[in-house]
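With one protein chain held back, the other chains of the complex are shown just where they sit.
Up next is chain A:
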Amino acid sequence: MKETPLSNCERRFLLRAVQERKRLDGRQCYDYRNVRISFGADYGCCIVELGKTRVLGQVSCELVPPKPNRAAEGILFFNLELSPMAAPAFEPGRQSELLVKLNRLIERCLRNSKCIDTESLCVVAGEKVWQIRVDLHLLNHDGNIIDAASIAGIVALCHFRRPDVSVQGEEITVYTPEERDPVPLSIHHMPICVSFAFFEQGTYLLVDPSEREERVMDGLLVIAMNKHREICTIQSSGGIMLLKDQVLRCSKITAVKVAEITELIQKALENDQKVRKEGGKFGFAESIPNQKITAFKMERAAVDTKDVEEQAEEIITKADPPSEVFTKPILHTPGTAQIGEGIENAWGDLEESEREEAAEEEGETDATAFECQQMEMEDTITSCRSLYNFFFFFKDEPIVLSDSEEEEVVILEPQDVPRKTRTQANLKQENTSKKTLNKKRKKKRAAH
């Protein structure tokens, strides 16, 4: 699906807001959004939420032969996937530029910085080493995927436990988690990426841009640093030119932010460790809160049930008696019959609307008076007809109803209706013809 285009209006507004140092969600320029880390039931599985941006990280391991030029080192494999549920613009199976860029950045940040000791992953030099695979899935895109992904990656690696291995001569024994507790990976330091968005050729700077801000930014600077103030990776994209002191200022801000985030990660890991040791419940089912929408919930209204019985009796007495149920089969035409109650046919309504149209053509002032009278007549006619039916059913004979509409024509016997003179003659003719028709129908019915 294509992305919704950004309108000029939004662009102008966001730039104005940046100039006034205002952000869409009320943060300050150098504020990060809330970081929330939750762990799954398995070792090595975690979800990191940076505001509304969510990344899921999962680590797994496997014994494989090592790379020929690095026989005594383990293998690290990183994979970041932009799931289509993250944003409508992401399609599965498409290698977009953004995806390649993000993958490369995560690899450089976590692999080239040597935060994981790969030599400790070696089991038998030249034959078997551990291959650690880190899968990162983006679940929701609300800006700043890089930061969230780097945090998820490092947290998942810290949380992961690999099976214990012992080597005796030529034999390698891999212990299952039941036999021996799994061993954590040896991690030297934790590099964290921090992104800076630049606007107006580097004049304005925002930390942790949200999705809207990312769309209007001129350039992006990403610095990956660990808590010992060592820069692991630095990348500038967007083609903006930055001054030396701007970059230095950014690195100072990064140092502060990284310290905060590292502390948060440590706390989260400790908490999880504690919970697992004490045997309490852990895993996503516990840590991700149940989000319910309660805006439309209404309190149950108290129902007044005092006069219910009296009211019910009143209603019953006032209501018309239910129509009789006849169980005689009615033959519509040879071959089709009807058993059971049917609704009183409302052919009268059709005729009524035709009458109204005719009345409108002739004169609006007359129409309303005509209609009122017509309604009353309708009621009497339908009650007459139901009496007719009643009368015939008593005779104990099957009644043949044909489909011809003539039978259902409503007979109107209009009384003194004030009408224009030119139509008076017509009406009188209608009256006489209808009356004769009426008589004919009566004869027909009597004959049955």
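Descriptive notes on the structure:
Everything below uses one rule, namely that a contact is a pair of C-beta atoms (placed from the backbone, for glycine too) under 8 Å apart; a residue touches a chain by one contact, two chains touch by 3 or more; residues count from 1.
Everything that follows uses one rule, which is that contacts and distances are computed from a predicted model.
Entry comment: the absent subunit's protein name, as recorded by UniProt, is "Exosome complex component RRP40", drawn from "Eukaryotic translation initiation factor 3 subunit B", "4'-phosphopantetheine phosphatase", "AP-1 complex subunit gamma-1" or "Exosome complex component RRP40". From the options A:K22, A:K67 or A:H332, the residue with contact to the chain not on display is A:K22.
Although one chain is not displayed, chain A still touches it through residues 4-13, 16-17, 20, 22, 24-26, 293-295, 297.
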